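Dropping the structure in here first, questions after.
For this depiction, one protein chain was excluded, whereas all remaining protein chains were kept in their positions.
The first chain written gets the first letter, and so on, giving A and B; residue counts start at 1 in each chain.
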Amino acid sequence: MPLVENGKVAEDRYVKVDDDASLPERVPIIVSAKRFLAEADTLIGRDGSLGVAWPNDRRVNEIKPWLGHLALIALHFPKFRDGRAYSQARQLRETLKFGGTLRATGDVLRDQFGFLLRAGFDSFEVKKPADAAAFAKSVERFTVVYQPSADGRIPALRRRRQSLSAAKASETV
Amino acid sequence: MYVYDAFDRTLVTERVAEFRDQVARRLSGELGEEEFKPLRLMNGVYLQLHAYMLRTAIPYGTLSSEQMRMLAYVARKYDRGYGHFTTRQNIQYHWIKLAELPDAMADLASVGMHGMQTSGNCVRNITTDQWAGAAPDEIEDPRVWAELIRQHVTLHPEFSFMPRKFKIAVGTARRDRAALRIHDMALQMHRNADGETGFEVMVGGGLGRTPFLAQTIKPFLAKRDVLSYVEAVLRTYNQFGRRDNIYKARIKILVHELGPEAFAKEVDAEWATIKEGALALDDEAVTDIVGRFSYPHYETLADNPTELTQARKADREFAVWLDNSVANHKVAGYAIVTLSLKPEGGTPGDATAEQMQTIADLADHYSFGEIRVGHEQNLVLPHVAQRDLFAVWQALRDIGIAVPNVNLISDIISCPGLDYCNLANARSIPIAQEITRRFHDLDRQRNLGRLHVNISGCINACGHHHVGHIGILGVEKNGQEFYQITIGGKADENATLGSLIGPAVPYAQVADVVEDIATAYLALRERPEELFIDTVKRAGVEPFRERVYATR
Partner (left out) sequence: MTSPLEQKKIKVTGPVIVTANRAADGAVIYRAADGSWATTLDGAVIVTNAEAARTLMAEAANDDLGAVGPYVAPVTVTGGHVRPGNLRELIRQGGPTIALPLPLGC
């Protein structure tokens, strides 16, 4: 499963650690939500970046107290049709102001890249290598968006008004 | 009507380019059907019994003549010369080839039309009153709000993979002509004691296997909060709607299982985090959208001009049509004209390319270039000057869409059924056709009065049979087509679900049963003015059951 970050295939710096495995030293790790909640203090006190894999059927509010200590949150798409993680991503980015890496995992396919980016994801465990290679191309497809979202792109409603006031400004000059 | 600008057009053409690429990858084998299916659904492309079906969105049922001409062109060029107008104000083409779809979609995109949001687990076409902008009893034009919401939910990154589809309706009139309470979410405009206008928000309506009427979760939502509140409802549904069982995945189940109060609380908690954010609507945002709607430059005319009164006196057939198909307009001297797509023996809601072409021309000459599609599968010319009504009627009669049966028993609402649809258990169209043949006598129809017959070929209820005055549901029993009959349903502001009158009857008996129900009504009504639906309410289902099943 190739990882895509910054528009291209990338090395995964993170090590996924099983619930019963010992913690490797200093490397960035990703643990399950279950392990995180059970050993939060130990994990946070550890020297090395910390990521947690959060299931898509738990409220992200639960993880709010520790957001400042997390370098990465991995959210899950059991099937691409199960879109709960989009909501989780937006809540993390826009309401809870999470600034770390937000990774999409699971059934991550090319035709969802645009939505994933808009929802605030910036790291992608892509199911198919061919899709990973096509990432950059597939996200330039949509230059107009209608609604504000986590990616900060200006929605059409505001762009219209901006161009209208720019036109007005140049009229009066 | 809303005029697409460069931004809107860009979004649609980019979408067509994406779909063209997806089709190419499908036909080359790079994409399998399992991955392709949700992608084609997002553009309104279904696979039916005989062919692919393209559903093209007609946002809140409003069409320009230019768009209607393109619908005719697509019907001729890519299909078999006709299209079907649906109970959600969209159009369907039943015979399109996958390989030709990108071209058809490019043609439609050239006039701002598309199939986005007509399928898939996203927000679908936002529907409203087909008389919007012309109805005397509306507070303001609901289409402005439908358009604001439409743009907001189109290709929404968070809400494209919800548990199931989501249907929204908007109403601003006293009478509900949009069947608000059978929608997942409905917004009904009210004026409060201070004279401010805002929306009552209802959620959890829907027909199908477990029909529910929507319940009010917010009695008065300020206009500025519409988008943020809609967002909060969708987010709550996206996160907590059931995904374990396709038959329990609509929001109506979630609302029912949580209870409306608990559901409303969840929504409010989410809403609190986004209410004052980017989605708060300021006056400028609303003015901008309103400014994008072009409205007719009405002439100053008087009601009942001599052209009209004289024609009415001279031609009885015209007078009959006037009384049946023409409604009052909010502007003096104008009228709202309904075009019946329910000819005797025809398929409810179908129109040929020639008919569409002529309607487009009539719209240009007589209705400021505007046409509407109603959920009852008829069309509307919304702004006809009363002095032109005779000329319009003559032209409509020439193409067979001036049958004065609007709201009468032969004005049937029907899904395509097993003749076309993959999901169907039984046929619906031939049932509708036979009923129109039995009741072809217009005097008999007028005597029966307003009587809505709704037919669905399966439990998915696309014909809205639950809310028909007479509802007919096709089922399968031992390989045979059988039909359950309900009576007493209503789709208006007093929405009600119909009641079963007895065991299902076989295909050959359905029209007989409808005749027996009609006969029973005539025997039971207290006076001629008592409508069928009111007789059912007063007398109950039992007297009808007795009469219909006496010999069955």
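Everything below uses one rule, namely that a residue touches a chain if its C-beta (ideal position, glycine included) is under 8 Å from a C-beta of that chain, and two chains touch if they have at least 3 such contacts.
Everything quoted here is computed from the prediction, not taken from an experiment.
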| item | value |
| --- | --- |
| Visible chains in contact with the missing one | B |
| Selected from B:D21, B:E307 or B:E354 as touching the chain missing from the view | B:E354 |
| Residue among B:A17, B:L258, B:I399 or B:L442 touching the omitted chain | B:I399 |
| Hidden partner chain, touching residue among B:E66, B:D419 or B:E493 | B:D419 |
| Selected from B:H50, B:R174 or B:R437 as touching the chain missing from the view | B:H50 |
| Touching the absent chain when the full complex is considered, from B:G81, B:P136, B:G291 or B:P506 | B:G81 |
| Interface with the unshown chain - residue positions in chain B | 26-27, 29, 32-33, 47-52, 80-82, 96-99, 346-347, 350-355, 399-400, 418-420, 422-427, 429-430, 433, 476, 479, 481 |
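Following the convention adopted for this analysis, only the chains that are shown with their structure count from here on.
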| item | value |
| --- | --- |
| Where chain A and chain B are represented by their mean Cα positions, the distance between them in whole Å | 38 |
| Chain B residues within the chain A interface of the complex | 5, 7-8, 10-11, 14-15, 17-18, 22, 30, 35, 38-39, 121, 151-162, 235, 238-239, 243, 273-274, 277-279, 284-285, 288-289 |
| List of chain A residues in touch with chain B within their complex | 59, 80-84, 86-88, 90-91, 94-95, 109, 111, 114-119, 130, 141-149, 156-157, 159-161, 164 |
